[in-house]
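This part shows chain A:
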Amino acid sequence: MAVVFEKPKALSDVPFHYCPGCTHGIVHRLVAEVIDELGVEGNTVGVASVGCSVFAYNYFNCDMVQAAHGRAPAVATGLKRALPDNVIFTYQGDGDLAAIGMAETVHAATRGENITVIFINNAIYGMTGGQMAPTSLPGQVTQTSPYGRDVKTAGYPIRVCELLSTLSGTALAQRVTVDNVAHVREAKKAIKKGFENQINKRGYSIIEVVSTCPTNWGLSPAEAVNWLRDNMLPYYPLGVYKDVTAEGGQQ
Partner candidate 1 sequence: MANTLNILLAGFGGQGILFAGKTIAYSGLLDGKELSWLPSYGPEMRGGTCNCSVVLSDESIGSPLVTTPDVLIAMNRPSLEKFVDKVVPGGTILVDSSMIDIKVERTDVNVYYVDATKIADENNMHSCAIIILVGKMFKELGFCSKEALDGAIQKVIPPKKAAMLELNQKALEIGQNA
Partner candidate 2 sequence: MAEKVLMKGNEALAEAAIQCGCRHYFGYPITPQTEVAAYMSKRLPKEGGVFLQAESEIAAVNMVLGATSAGVRAMTSSSSPGISLKSEGVSYIGGSDLPALIINVQRGGPGLGGIQPSQSDYWQATKALGHGDFQLFVLAPSTIQEMVDFVSLAYEVGEKYRVPAMILSDGMLGQMMEPVEFPQKKDEPAAEKPWATNGHKGQRKKNIINSLYIQPEELENLIKERYERYEKIKAEEQRAEEFMMDDADVVVVAFGASSRVSRSAVMQARAEGIKAGLIRPITLWPFPDKTIEKHVDHTKQFLCVEMNMGQMVDDVRLVVSGRKPVSFFGRTGGVIPTPAEVLDEIRKLAGKEN
């Protein structure tokens, strides 16, 4: 019988701990497929961050390092400088990347650190139980913004790709999502480009994946996808914000 679907080799046999309807699983799979297609598993070191994806070190079959909260870009920098010919990627959430780790993120990007960053933006701190994230939307109700995010006191959500696209060291800043098949395909293409950029020594690549968190959003998986489309995508438009390989370089 022909095999029509199988688990990527770069994914381990450990069952994911992610909630139903969470998009981490899809993105893990896309990263693993790209590692398989590029044939770089034996040459890759991943950096897991702190947040829901903290256990990513159990899910990928390549060597993995678990970093402190927000420090994945610094750890990846140390790895990459010691192993310039290996493939180094980080896998970070919005609290990790855009709050506590913003300095590490901006500086890794501006140095043109030759790494690939997978950024899961679901507008909430998932692991700790649903607190306001730097990317939580205006008015969004969370455990620590019970009356809705008030921009007068909590400020505005950060658009990470837009921000990093202004830095000369950034090779690729692209925002994708995985809410339907076409978008999943596009997301995979972007992730692959991010890894290829690294192999071709082009600098810092970030792929922001607008994601769901049904559990902490208080929605069913299906409602969460709709909420993402209705609320997240208008504030976080999909697209390529910087691509040094494209004609003209920028969108």
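If you want to know what made the cut, all candidates are chains of the complex that A comes from, given by their letters.
To be clear about the criterion, a residue touches a chain if its C-beta (ideal position, glycine included) is under 8 Å from a C-beta of that chain, and two chains touch if they have at least 3 such contacts; residues count from 1.
Note that the structure is predicted; figures quoted are calculated from it, not measured.
Of the numbered chains 1 or 2, all belong to the complex, but just one touches chain A: 2. Those residues of chain A whose C-beta lies close enough to touch candidate 2 in the complex are 41-45, 47, 54-55, 57-58, 61-68, 71, 73-83, 86, 103-104, 106-107.
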